[in-house]
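Here you go, one structure.
In this view, the complex is presented without one of its protein chains, the others remaining in place.
Labels A, B and C are assigned to the chains in the order they are written; within every chain, residues are numbered from 1.
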Amino acid sequence: MTEQTWSQPITKIEPNKVAVRGYPIDQLMGRVPFAHVVYLVLKGELPNEAHGRVMDAILVSSVDHGATPPSALAARTVASGGAPLTTGIAAGIMTINRHHGGAIEGCMQVLLEAVALKREKASGPTKPGQDALTAARELVAGYRAGKKRIPGYGHRVHTDDPRTRKLFAIGEQEGVAGEYVEMGGAIRQAMHETLGKDLPMNVDGAIAAVLCEMDFPPEMGNGLFAIARTVGLTAHVFDEITRQRPMRRISPTEQTYDGPPERSL
Amino acid sequence: MTEQTWSQPITKIEPNKVAVRGYPIDQLMGRVPFAHVVYLVLKGELPNEAHGRVMDAILVSSVDHGATPPSALAARTVASGGAPLTTGIAAGIMTINRHHGGAIEGCMQVLLEAVALKREKASGPTKPGQDALTAARELVAGYRAGKKRIPGYGHRVHTDDPRTRKLFAIGEQEGVAGEYVEMGGAIRQAMHETLGKDLPMNVDGAIAAVLCEMDFPPEMGNGLFAIARTVGLTAHVFDEITRQRPMRRISPTEQTYDGPPERSL
Amino acid sequence: MTEQTWSQPITKIEPNKVAVRGYPIDQLMGRVPFAHVVYLVLKGELPNEAHGRVMDAILVSSVDHGATPPSALAARTVASGGAPLTTGIAAGIMTINRHHGGAIEGCMQVLLEAVALKREKASGPTKPGQDALTAARELVAGYRAGKKRIPGYGHRVHTDDPRTRKLFAIGEQEGVAGEYVEMGGAIRQAMHETLGKDLPMNVDGAIAAVLCEMDFPPEMGNGLFAIARTVGLTAHVFDEITRQRPMRRISPTEQTYDGPPERSL
Partner (left out) sequence: MTEQTWSQPITKIEPNKVAVRGYPIDQLMGRVPFAHVVYLVLKGELPNEAHGRVMDAILVSSVDHGATPPSALAARTVASGGAPLTTGIAAGIMTINRHHGGAIEGCMQVLLEAVALKREKASGPTKPGQDALTAARELVAGYRAGKKRIPGYGHRVHTDDPRTRKLFAIGEQEGVAGEYVEMGGAIRQAMHETLGKDLPMNVDGAIAAVLCEMDFPPEMGNGLFAIARTVGLTAHVFDEITRQRPMRRISPTEQTYDGPPERSL
């Protein structure tokens, strides 16, 4: 049986040449920051400065969240059996799915749906923001009736997540804040009216909103989160292998922080 | 049985506070580039500008190498069975080990060993570079006698790898080029004398040399490679899931590139 | 934060006592065959002799299918990077999903749906098999209209799969062949009438039918397949690590068999 030729659009390899989405890699090295290269590899085009800064902020926001997320625990647990570093990291990455980081993709889907609804219904002169709120109310009612949760709102630990505030601020500052960021706020308001509870957007929701602004597909949401979180996972698994006893009972709650004390840039 | 308290030095989480190695994450976002945050998370301290640029170049150099490395093939193959994006990415990361990306760790070990040997034997005034070459010859002879390969030299595809040249150039320019980069060259020369073959350092060897200059532990080598390669793997798995037929025979050789044509910054 | 107590119904561990679904493990060892213990662990109860033999046949049927399924290729590819045996096996298991082995779960869902439809509509005296065929035609028409595939029929390689014939024969012989096996045939006939193509049930479909007869939940389908296939994957990864060159290009098609010649029991 003959092999079927297939093609991929990411990187071209020839002897002594490596071109990522068309750009020679030695041109990118030292001239295009890593976060912008992440954007290039995923989107196929280099970001402008504004998009580059927002992507950089997204990645930094998600590098780590301590030892209690299931990805960190899974990674450490696999390593405690004696697995190599990359096997432990991989276990952490596999944990990123519907319930963990998956809110990014889920929230992007909702935002896209709500903005499409708004555009459909838009007619004549309206008060700024009214179209968004109208569509949001309709969507929230529909989700409520179908008993479907809207991902991207509320958080187990943070009521005023510094990552969310900062990401929206950077988005605002860079002009990466339009229909989708607006809709994120409209959905929050609509849910408040319906549920009587104010659930601010969490960092997954904020990331979802700005990724929609930058025209990324929802199905890439978990991937972006994985790219960022691989960083923290590497540190956690390295710590597990070098500083902790093998086969230990890893309590998800009885753990403390013993790293550098709080400090400022 | 009571839980045993344990501690980790990476990230401190409190309500509305996330501090990575002591730095509030919303201070890092927008002010410290992602590559510098990678350095911070792994090393525990922020890099100076020179180290930051070298780390950035290391990460960019390793984002992807097309569809033929086993990590990309494993990732695509797992995805073709219907696995989610992160499960596919994880399979790619698990492939990074002794033979794939593992040369970084292996070469770091050799460089550390060789430089330690050089320092041991250093005595009185010597010609610049002589101490390094002497130690390199002794180490190479020892490895040859023990039939042990020295990782970080030679490459399947590239005889003059643009990534290697560029990384050494950036290292030179940023002053991140000392005993270890020197020893990398000395080992190349010693192997040339012994084997009659000139095997230039490959990109794994170059990364190993500059990571030694920046005082990273060898055992973190595969982790650095994993962080960078997660980017390419995400794009490859996304391509597999969205553009390719499920359960296809993925030929590692009959593939072409169909992305953006060659272009310059 | 205090730990939340939780419970699991599978195995009870106390000092010097291991009880699997209530049975002391040293009573099971040597008295209950492994395949029956698989049934016990998954179902919660020991099988009667008939169910035990059918479960045993299911597991044997799926131990391996050579080096070309994506699970075997993924496992070998990960191992070729230098990963340990279990990391390679794990990569193979992760590949078992919607498109690979996943037909078991998908087909079980369809059979359950069709039999439920048949029971709903059953009324008065009917010709044997007529109720099943009527429901099958309705289901097939519905799936066709919704452009949904019915898993469990047809095969890439085998037009008369020996595993399918044998499994149905054993099921028949052991009395594990009722409404669901009947429906499997009815759906085949209904599809033949509609598509003009005769697609016999493949081994996934046969396994699905008898698992329904034995009252297993569909969501366990991939798990049963994983348990069986771990056996072949272990052998493939062991072969990759011990007999093949590292980092080799693993062609999914240019491979031959060089094991023991054909022989009979």
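Note that in this section a contact is a pair of C-beta atoms (placed from the backbone, for glycine too) under 8 Å apart; a residue touches a chain by one contact, two chains touch by 3 or more.
Bear in mind that the values here come from a model prediction, so they are computed numbers and not experimental data.
Asks: Among the chains in view, which touch the chain not shown?
Replies: A, B, C
Asks: From the list A:His100, A:Lys118 or A:His236, pick the residue that touches the absent chain.
Replies: A:His100
Asks: Just checking the interface: what residues of chain A touch the absent partner chain?
Replies: On the side of chain A, residues 3, 68, 70-71, 73-74, 77-78, 80-83, 87, 90-91, 94-102, 246-247, 249-253 touch the unshown chain.
Asks: Using the touch rule from the top, list residues of chain C that touch the missing partner.
Replies: Looking at chain C, the ones touching the missing chain are residues 1, 3-13, 15-35, 37-38, 41-42, 44-46, 53, 56-57, 59-61, 63-68, 84-87, 89-91, 93-97, 157-163, 165-167, 169-170, 219-220, 222-224, 226-227, 230-232, 234-239, 241-242, 244, 248-251, 253-265.
Asks: Give me the chain B residues in contact with the hidden chain, please.
Replies: The list for chain B reads 1-3, 83-84, 86-87, 90, 94, 251, 253-254.
FYI, only the chains that are shown with their structure count from here on.
Asks: Do chain A and chain B face each other with the same patch, meaning over half of the contact numbers show up on both, or with different patches?
Replies: Both copies touch with mostly the same residues.
Asks: Would you mind pulling out the distance in Å between where the CA atoms of chain A average out and where those of chain B do?
Replies: Chain A and chain B have C-alpha centres separated by 25 Å.
Asks: If a residue has to touch 2 or more other chains to count, which residues of chain C qualify?
Replies: Those would be 3, 83, 87, 94, 251, 253.
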